[in-house]
Structures are given as C-alpha cells and as structure tokens.
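The other protein chains are all here in position, but one chain of the complex has been omitted.
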Amino acid sequence: MVSFINYLINGLSLGSIYAIIAIGYTMVYGIAKMLNFAHGDVIMVGAYIAFSVITTAHLPVACGVLAAIFGCMLIGICIEKIAYKPLRHAGSSLAVLITAIGVSYFLQNVALLIFSSNPKMFTPIIPMTMMTIQFGVFRVQTISLVSITVSIVLVLLLQLFINKTRPGQAMLACAQDRGAASLMGISVNGTISLTFAIGSAMAGIAGVLLCSAYPTLSPYTGAMPGIKAFVAAVFGGIGSIPGAMIGGLLLGVIEIMGKTYISSQLSDAIVFAVLIIVLLVRPTGLLGKKVQEKV
Amino acid sequence: MKNRMTSMTKASKDNLGTILMLVAAFVIVEILRAAGLVNAHMDGMLVPICVYATMAVSLNLVVGILGELSLGHAGFMCVGAFASAFFSKCFENSMGVFPRFLLAILIGGIVAGIFGFLIGIPVLRLNGDYLAIVTLAFGEIIKNLVNVLYVGRDSAGLHFSIKDQASLGLMEDGEMIIAGPQGITGTPFNSNFVVGFLILLISTIVVLNLINSREGRAIMAIRDNRIAAGSVGIPITRYKMFAFTLSAVIAGCAGALYSHNLSSLIATPARFGYNMSILFLVFVVLGGIGSTRGSIIAAVILTLIPEVLRFMADYRMLIYAIILIVMMIVNWNPKSRAFIQAHSVGKIFGKKKTAKSGKEGA
Partner (left out) sequence: MALLEINQLSIQFGGLRAVDDFNLTVEKGDLYGLIGPNGAGKTTVFNLLTGEYKPTEGVIRLDGKDITGRPAIEINREGIARTFQNIRLFRQQSVLDNVKIGLHNQYVCSPAAAIFRLPSYYAVEKQMNEKAMELLSVFDLEGEADTISANLPYGKQRKLEIARAMATNPKLLLLDEPAAGMNPNETEELMADIRYIRENFDMTILLIEHDMRLVAGICEKLTVLNFGRILTQGETKEVLKDPEVIKAYLGDD
C-alpha cells in the first residue's frame, strides 16, 4: 500500500510535467490551429538553458529557471514568426506540421552542435539536503511535490488569465473565429505570438522540472515527453486546457503504474493502448467537444 | 466527345510520364554503375532509396488520395520487415533464393495488410487529428511489441515468448529467430537495386491505376466531401478500409525489401518509430499532397541530401533541417507559390491540383 501510494505520487509528478507540456500543445492548437511538433524540443532547449546557467555558470537556481522561461518564450515567438507565420494562409495544416518537424530537427541539431550528443548530468533545482520529505511512513521526493504544485498553480493562473483579462479574451476569440476576431479589432498576429510565448514559457518550466526529476539531458530529451504530452492533449480533448491537465495526469499515472505492475518494456505500449481505447469510446477525447458538420 | 478523348490521354500521359521517369532513372543509375561512377557509399544508398520512395507512394495513398493523416506508417513497414525476415530465416536452407525472396516480399505485404485491416477498423471511425494520433499510437505499439517478442525454433517446432529468451525453453539444437530487443540477425541479404526498383515501379503503377478508376474516384470523393459521397451512395467505410489496407500492403513490401538489406534487424525508434513515420509524411507533403510522382521525387531528394552534405560533417543535419523549412515555406507560402506558378518553376514537382480550398458555399 505504501509503495502503491509512492508510485501514485511519482505518476502524478510525471503526469503534472506532461500536463504542463500538453497545455502548451493544446493552446497552440486551439488558437493557431496547428500541431506544433517542435514543442517537445523547446523543453529540451529550456533544460539546456537552465543547465548552462546553473551548472556551467554557477549562478543561483532562480536565475536558471528565469533564464529558461524567458529564453523559451523568445524562441517560441521567433519560431512562430519565422517558420509558421508564412504558412498561416497556405490552406493546408499539413504544411505547417511538416515545417514544425523541420524546426524540431533544427533545434535538436543546434543542441547537438553546442552540447554534443553526450548526455549531461543536470543539477536538480532542489538542494541535495532536501531531496526527499518524510510524511509518516511515506518518503516523497520533493521534486514530485514541486511539480504537482507548479502545474496546479499554472493551470489556475492560466484559467484566470484567459477568463479575466483582455488578452485572454482575445485568445478565446481567436480560438473560435480568427476572421471575426480580427474584424472586432483584435490583433490576430499579436494574440498568436502571445500564445506561443505562454506555451513556450511553460515548456521551459517543464524542461527544468523534467530534468530535475530525471537528470540526464541530451538533445533528444524533449522528443518523447513531447509526443507523450501530445497524446495527453488529445486524450483530454485537444483545445481544452482542463482536458490537457487531466490527460497529462492520467497519462503519467498510467505510465508509472504500467511500468511497475505490468511490464517496464511495454509501458509505452500500455499508454498508447489506453489512448486508443479512450478515443474509441469518446472520439474527441475526455473533455473535447463533439462538432457535427452542418449539412 | 472530342474533349473527352484529349483528357483521357492527358491523365494517362501523366501516369506514363511518372513511369517513364522511374524507368529512365533506373537505366541511368545502372549505366553509371556499369561505368564505375557510383561509389560504394552511394551504391549502398540505392536500396534504402527504393524503400523510402515506396513508403512515400504508400503513404501518399492514405494522406493524399484518401485524405486521412497517418502517423504510424513505419509500423506497417516494421510488420512487413519482421514477417518477411522471419519467413526467410525459417526457410533459409529449404528453398531457392528467388522463390523464397518473392514469397518473403508477398508475406511481408500480406501480414502488413492484415495489420492494416485490423487497425483500420477502429482507426477509420475517427476523424482528423484524432485519427492521426491513433495511427501514431498503433505504430508505437507495434514497435514496442516487436521489441519484447522472442521466437525460437528447435526440433519440436516454434516457440514464442514475450518475456525473455530463457522462457522459450529451447532444446540443444534450438536457434533463436527473433531475439526481443536484439531483433533478427542474419536475414539473407537478398535485396538489391533491381528488386527495389521493381517493387517501387509496381507499387507506383498499382496506385496510379487505382487513382484513375471507379474505386479511386470513390476514394477521392470521400476525401473531397464525405457527406456528398454518402449522398450519392458511395460505401464510405469500405473504401476507406480498402485504401488503408492497400497502403499497408505496399508498406509491408517495402519493409521486406528493407529487412533483406540489413544484417541485423532491430525495431529501434530510429528505424520504425514515429520519427520515421513523420519522415515519410515529409516526403508526401513536400512532394505536393496527392502527387505520386512528387512524393517519389521528394523521397529521393530528401534521402540523398544528408549524403550529399556529408562533406559538411557535423553541420549536415542542421543544414538538412534548414533546407526542409525553407523548401516548405517556398513551396507552400501563398505568395511564393503564386510566383512559382507564374514562372512555372514548379513543374518538377509534378502537377498540383490547385482547387482553392476555401470554405465551401456560403
């Protein structure tokens, strides 16, 4: 029982990291109507930025985290402006998808050139002396609690931002009808940039959390969590922020439980199998809206 | 009626052009090889190029003709590769090379087709991005399962396990055929450029002939307007299944070609993971969605670029990424597209049907 709860907490911790990444995916999908396959690699960039600041330059952890957030934000905006914006009116969402894959290759290879393919040992953001916390019979990794807390705070902040502020309302408007939004005087370009900025900043945070929990960092670190987060976003109903949160948490728990109780080699297969079953029962994800085509 | 005749020849002329292009490319490469102008490295690229071009033809059938996004095609290739290599290993010493390899290719295609059919049943009920992610999921599951599959053989017959080698309980005379994460080693090295070319050529002819037929038109009708297709009585599910399964068969044949070109066949993410599926998708989109010829050309060019860039050493994959982004933007940005069409530079990528895809009606 004790170990079950520990695994559950591990699962929630991993899941909350997936959730943070998935929210970025889902926001970009909802507003820019594209699958940003490079999103996972922004996580890796964030982790390398934090690594450079904390481990290489020996600056305080807070500086590293902030640098990761703002660095990713900047990179996210640049990616959108340079690679995606020219294709916004291409009439094919596939074209942007492929460009996103190009951007993903680009980020991986830049990282490969700068940091080489040798994995780096990431210094966790939690001091060595506070790695675990004891609650009665439970010994919990501090980073797990931090991840879960951060993800909850981020989701709440994001919900507040979207529902209570003007830029947030503009995002909702763009998600629903970009053309109408621009007729109402909303800057669509600005709103899309803002979306990428927020999504990428969250990827930066996810990068730091991910590498604190699993401290090996390579140019391909972001790829698999990126895909998993994408799965989580679809799982929850793509375009829905609470859906991404729930999808991420469920995915993390399923992955850790599958690894522990069924087979460590098959954990990915289990995650994907659950996704397939969920989509067959609810074809637009857990919280996705069913859109019927008007005849 | 006169009009009709000219367009008949136009469609078949276009197909003939694609086939002639393939044959001409084959002849040129063979001449260069005979003249000793192809270095060993490039020579080794020929079979993979055929594999990837065939995969592009296969995926174009699903993405371009059927209009559904599949991100799991490497999974079908994986099934074809392992099924055919398994067959070849089992009959390595009991059959002649030619019939064995031919059967291996067919088995690769058929087994992948069965997987395509079974996976198609749930997958094709979904739409758009949801369909895409489920194909990705199936592709990853296939790769994952192959990695835990152990098959051995001894005088008592075949033994299967998904745990480890020991649990097979092989006798003294036993041999491993599929060794989990070590995959299949020692598949007979039967693939060569001629076979590869033939597989590519046949796949291309099959797909092109299909497109210009009653079935092909029905499939494209589903892509263009599902509701209208239903309203004229097209059995939508049946044709979706048909296109998806046929595409899986072709991918399986490509897989067979691939596995008989490797001394050790391992289901690594780099070979059969979603990255590979996405690479095939890159071929299709860059080649102009729906254009079989364009898909083949894009597959060849994108496979050769990293080799051509070899002199740039560490920078080559970076340059590759930049080339990909730039090509996509140049090819798809409405402004640059108008420029290309006005100056007809775009011809090399084959005919792109340019129906303005805006919102329909009011």
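Points worth noting:
Should a chain be cited, it is by its letter among A and B, assigned in written order, with residues numbered from 1 in that chain.
One rule holds for everything that comes next: contacts are C-beta pairs under 8 Å (C-beta built on N, C-alpha and C of every residue); 3 or more make two chains touch, one makes a residue touch a chain.
On a predicted model such as this, the values are computed, not experimentally measured, just so you know.
Taking the complete complex into account, B:242 is the one of B:82, B:115, B:197 or B:242 that touches the chain left out. The hidden chain makes contact, of the residues B:19, B:206 or B:319, with B:206.
Set against the missing chain, the residues B:34, B:166 or B:232 yield one that touches it, B:232. Annotation for subunit B: contacts to the undisplayed chain at residues 1, 3-4, 6-8, 10, 206, 209-210, 212-218, 220-221, 223-225, 227-236, 242, 290, 353, 355-357, 360-362.
To be clear about the criterion, only the chains that are shown with their structure count from here on.
Separating the CA-averaged centres of subunit A and subunit B is a span of 31 Å. Within the complex formed with subunit A, the residues of subunit B that make contact are 63, 69, 122, 125-127, 129-130, 133-134, 136-138, 140-141, 144-145, 147-148, 181, 227, 274-275, 278, 281-282, 285-286, 289, 314-315, 317-318, 320-322, 324-325, 328-329, 331-334, 337, 356-358.
Contacts from subunit A toward subunit B in the complex involve residues 29, 35, 37, 83, 86-87, 89-92, 94-95, 97-99, 101-103, 105-106, 109-110, 112-113, 223, 227, 230-231, 234, 238, 263, 265-266, 268-269, 272-273, 275-276, 279-280, 283-285, 293, 295.
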